[in-house]
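Shown below is the structure under consideration.
Left out: one protein chain. Kept in place: all the others.
Each chain gets a letter, A and B, in the order it is written, and its residues are counted from 1.
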Amino acid sequence: MKQSSHGGSPARELTTWFQLRRWLKARWNLNLLLGVISLTTLAAVWELGKPLGIPLISNVPPPSEVIVAAQDLLTSEQYWQGWYLSLQRITIGFIIAQIIGIPLGLAMAINRMTFDTTFPVIEILRPIPPVAWIPISIVFWPTREMSVIFIVFLGAFWIVLLNTIGGASHIDPSYKRAALSLGSRPNDLFWKIILPATIPSIVTGMAVGMGISWEMVVASEMIAGDTGLGYLLWLSFQINAIGHVIVCMISIGIAGYCSSAIIRAAGEWATPWRRLF
Amino acid sequence: MATQGALAIRHAGKIYDPEGVHVVALDDVSVDIGAGEFCVIVGPSGCGKTTLLNAVAGFDQLTDGEIVMDEQLLASPGRKLLPGPDRMVVFQHGALFPWKTVLWNVACGPIAQNRMTPTEANEKARELLGRVGLAGAEKQYSGELSGGQKRRVEIVRALMNDPKILLLDEPFRALDALTKSVVQEYLLELYDYSRKTVFFITHDLEEAIFLADNVVVMTTRPGRVKKIVRVDMPRPRTHEVTTTDRFLQLKSELGAAIHEEALRAFEAGERELA
Partner (left out) sequence: MASPDTTTALESAAEMVSVRYPWRIRVRRWLRSPRPYRAALGIGVFFLAWYLLIDAFKVWRFGELPGLVNSTQEWLSADPIFGVSLFTAEYYRHIWTSFARVFAAFFAAITLGVPIGILMGWRRIFFGLTFPILEILRPIPILAWIPLAILLLPGREIPIIGLTFLAAFFVTILNTLLGVRSIDQVYFRAAQSLGFSQSHILWHVIIPGALPYIFVGFQIGMGACWFSLVAAEILSGSAGLGYKVWETYYYVQFPTMVITMATLGLCGYLSSGLVRIVGNRLMRWRAKLLAGV
């Protein structure tokens, strides 16, 4: 499988993340101190960039101005509407990607014929960057809303599909043999072995897919939208309200971070046996 | 006979204290290994064998006691010991660099330490590899080798550095019985050839008796020395000695002591689970 042939399987990457987090916890104090130092330095350089005339940085409004801009923006209705609409588009597009991607991925992993016929088509379509689909999506879908959702869907779809295929086709065959010798019927095999064993890689795919979804919603709102956080970002740039641009960037960052955190939490809830790691 | 590499561990103690749970891993362990002696430590899992070896290797610090080599103090609680090529380690799961060829793996130590030129090191490496029956495998990546071959390469890699002592941490644990017996004989051959001091850890009693001059039996947690038995069978040994009366006698003598500890370890494990 393409995903896993070069490098660790998704599950292994996830384990490394857990190790990293555990390691961080063990050294929390030193890292806390260093983190405070580095972030303070970052903020100081940013703030002092203008008065000191540091190239590049002096073009950006300093944090103090951004805070003023934030107060301005956070009280506007357009901003909160942007949150609402972007989140809505993300949710719908992302869920459709799961609804299509996971079953298709499982089917491709279980059935050789499905895999052999479908995979080449996927390999043709997948390298086209999702952003390049924006124009054709505007042409095809009756409303702008639908085209944005389609782009979000596309962003999350490939990675979820590939992770599902990768996860489901790399299950240790001895689990299946054990289940069969214990008298499982093929039906049970799917629900009790294949599906649970694939969940970790599905979750990894979802977490990555969520990140791409946010990229896509921002891109399509900037390019083709007239509402949403991405549009607000572009609008602020065009009316030269750079403070607002930065507030929008931070907002999108927070939104993306929270949605990935939700997925990770859901993943940990769905795979209690992995908490041992 | 070797004149270097006499190792003395005196009153070694190690207390782990993760999150306030006091675990005594080693308690007043004293072992004396003469220069050129093959010493095997046997004990059930969790008796602190590996902790002891790591302390000698310099990967881990003792909380009590000292390590002396050739009359020279290496480590004591206030004196941190760093790993070095005078105490070469062969690891439990192997540590050949899989991204390098066998030859590179074997020759890298002396080159890194600037003791040999690459040509000399390669020549010596080829010679030693030939001695363990791996003459054709130099250009292969170490990941391509089988388990038994890897172990042989690893022992050769350790010997290349001309260490004072060889530390082997259950090196044959993952091998099947047949491969194990082959590699054991290679190890003895290399031992007879180099006469290095060897500090060998295992939980396999037969392996211990077959290889050792002295077998040290350790107790389960806290790790203490339970018994030291001298194996007075002549060298060079081949696997035929495992059927001699003396071997069986030693085996039953040590077996009782080990079994007792294994039971205690097992029960302790049951208690921890309960």
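As a convention for this text, a contact is a pair of C-beta atoms (placed from the backbone, for glycine too) under 8 Å apart; a residue touches a chain by one contact, two chains touch by 3 or more.
Keep in mind it's a predicted model, so treat the numbers as computed, not measured.
Engineer: Check each of A:Pro103, A:Pro186 or A:Gly253 against the chain that is not shown and name the one that touches it.
Structural biologist: A:Gly253
Engineer: Using the touch definition up top, pick the residue from A:Ile134, A:Val148, A:Leu161 or A:Ile199 that touches the left-out chain.
Structural biologist: Considering the complete complex, A:Ile134 is the one touching the chain left out.
Engineer: One chain is left out of this view; which of A:Leu20, A:Leu52 or A:Ile95 touches it in the full complex?
Structural biologist: For the chain that is not drawn, the touching residue is A:Leu20.
Engineer: Can you name the residues of subunit A that touch the chain not displayed here?
Structural biologist: Spelled out for subunit A, the touching residues are 5-8, 13, 16-17, 19-20, 23, 27, 30-31, 33-35, 37-39, 42, 56, 59-60, 113, 116-121, 124-136, 138-142, 211, 214-215, 218-219, 222-223, 230, 233-234, 236-237, 242, 245-246, 248-250, 252-254, 256-257, 260.
Engineer: Against the chain that's been left off, what residues of subunit B make contact? List them.
Structural biologist: 57-59, 82-85, 87-89, 91, 93, 95, 97-100, 108-109, 112-113, 136-137, 140-141, 143-150, 157, 161, 174-176, 178-179, 182
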